[in-house]
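Structure first, then comments.
Note that one protein chain is taken out, while the other chains of the complex remain in position.
Chain naming follows the written order as A and B, and within any one chain the residues start at number 1.
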Amino acid sequence: MKEINDLILPDDVRYTKDHEWAKQDGDIVTIGVNDYAQDQLGEIVFVELPEVGDSFSAGDEFGSVESVKAVSEIYIPISGEVVEINEGLEDAPELVNGDCYKGGWLIKVKPDDPSEMDNLLDKPAYLDMLKG
Amino acid sequence: MRYLPHTTQDIDDMLKVAGCKSLENLFDCIPDSLKTKEGIDIPQLSEWELDAHMDELASQNIACRDYKCFIGAGSYDHYIPAIIPYLISRSEFMTAYTPYQPEVSQGTLQGIYEFQTMVTELLGMDVATASHYDCGTALAEAALIALRKNRKANKIAVSSLVHPSHRQIITTYISPAGYEIVEIPATKEGLTDTAALAGMDDIAGIAVQSPNFFGNIEDLKAFKSIADEKNVLFITSFTEAIAYGFLKNPGSFGADLVAGEGQSLGIGKSFGGPGLGLLAGTGKQMRNLPGRFVGKTTDANGEEGFVLTLATREQHIRREKASSNICSNNGLNAMTAGIYLATVGKIGIREIARQNHDKAVYMKKSLVKAGFESAFDSPFFNEFVLKAPENFEAKRTALINDCCIFAGMKLEPFYPELKGHYLFCATEKASKKDIDHLVKEVQ
Partner (left out) sequence: MNRQPGTSGLIFNEPLLWDKSRPGRCAVSLPTSDVERSDLDAALTGDAPDLPQLAELDVVRHYTRLSQWNFGVDSGMYPLGSCTMKYNPKTNEVQAARQGFAGAHPLAGDEFSQGALKLMYNLEQYLADITGFDAVTLQPAAGAHGELAGMLIIHAFHAKNGRQRSKIIIPDTAHGTNPASASLCGYESVNIKSGKNGILEPETVAAVMDEDCAGIMVTNPNTLGLFEANIKEIADIVHAKGGLVYGDGANMNAIMGVVKPGKIGVDVLHLNLHKTFSTPHGGGGPGSGPVAVVKALEPFLPIPRVQKDLDSYKFVTDRPDSIGRIHTFYGHFGIMVRAYSYILSMGGKGLLNASQLAVLNANYVKESLKGTLNLPYDMPCMHECVFNDKIQQEFHVSTMDMAKRLLDYGFHPPTVYFPLVVDAAFMVEPTETESKEAIDQFIDAVKAIAQEAGDNPEQLKKAPLLTKVTRLDEVTAARKPCLKG
């Protein structure tokens, strides 16, 4: 397990208490699990994702991430409609371990209300939460 | 007692280490008020007394005699080659636990992997689980998969020619969650009514048994197109696994899920259990299937080996979110079926299946000549329904008592409209001589 100081936590994304990240590009928000989550889970073997067109409210469970002997539900940081899912994860779930902010993204969402992004934690706030 | 190895000396020495004065003191952590005063009132028998007692009980079953079994209905009288009980009695198979420590369980694991492979081959499906309790419970699990996947409908269409017990099990399993069965009626030909099914709305899936409870072979292709039109899962089931040595497999008709009974594959009737529940699916259904899977992998030295895999679907990890609570299955019977399939092989299963059909056709023709009436003219595998002459019931009972021949099973308790109708079965074990004898007796 990584020490808190060793975690990779980019400055340009927002975080949730459940260790997801969200990044806004224009009117689309990309969502994934962060370095802390992937490190805790260990080697990820399967990612269950919603279908394109599904709608969720912020905080809803939208899928799960599995290691050999654990399952972790994942919760959507922001309300909206799924416009794309990362199909590459079907054959290469290990991308979530190796590259959780780029190749290992999970879904892209068209948010109902982009201002919900402001409710999410920035890096210092997230780190404070981890340190408890 | 011969199973308890402790000498008085052992007990004394061990009590000292445990810090207890007597065996009774070991239970001091239990409040006295909770302890039983009366004990257990069961006699103890020596091994030979037990033999005598069990012999007496077994002799009160007609099966203790060499009886001719012309009934099936979910439990079939097939020949079991000698090597099967011989091999499956090896205590390394029999006295092992679930293979959670793969390094010392490769025998069970490879055997089940081979079983899974042969089941997918028999049924034309992509994946098969390591087994379930029986066909009825496997079918109930399949129904739950369809119902959970479909968020709009809470009903599943089940053919009225699915084994009556299986329909009851489905109801038991699905009703607490608020789901229900709608039964698809039967046609005059003893087949499931596709037209009635086409008119059913708001269903989450379709379940059809083939060969059905009357032994008739269903037109699975027609059900598949209806399932596709309605965009619901297509589930097929069967109670006679040998049929798929001859018939076109459910996978080639596009079944999404297949539930079946594997008792015919080298497993004794044993008064109805343990049998062997088979559950198979398309690749798309892999992660929805409850129960265990064995998968192939490699060890730290690169050697090929096998492990239980995809465990995250199971109750011990997913707990209340698991799709099923199934834990142990019928592993030893899956191994038995694996040995059976390897024994009969491609050539054997075909010939055994064909002989089942041949004998059943001969028996039906002979009984019709003897005054029985054919109930349906649909193609069948090794079971068929006949309407018996008036005085048959008395003769049937006499035949059991006098000749140890079980000639058909009364259908009226299951289908009240079929008064006087009987379900017959002939397997490869039925000789022409036996069939001719039966026909002579009932004439």
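What to note about this one:
Assume contacts are C-beta pairs under 8 Å (C-beta built on N, C-alpha and C of every residue); 3 or more make two chains touch, one makes a residue touch a chain.
Predicted, not measured: the structure shown is a model, and the values here were computed from it.
Taking the complete complex into account, B:Ile326 is the one of B:Ala207, B:Ile326 or B:Leu418 that touches the chain left out. Of the candidate positions B:Lys149, B:Arg354 or B:Lys395, contact with the hidden chain is made by B:Arg354. Where chain A meets the missing chain, the touching residues are 43, 45-46, 66, 68, 93-94.
To be clear about the criterion, only the chains that are shown with their structure count from here on.
Put simply, the C-alpha centre of chain A and that of chain B have 44 angstrom between them.
The part of chain A that touches chain B in the complex is made up of residues 45-46, 48, 66-71. Taken together, the chain B residues at the contact with chain A in this complex read 287, 311-312, 317-318, 321.
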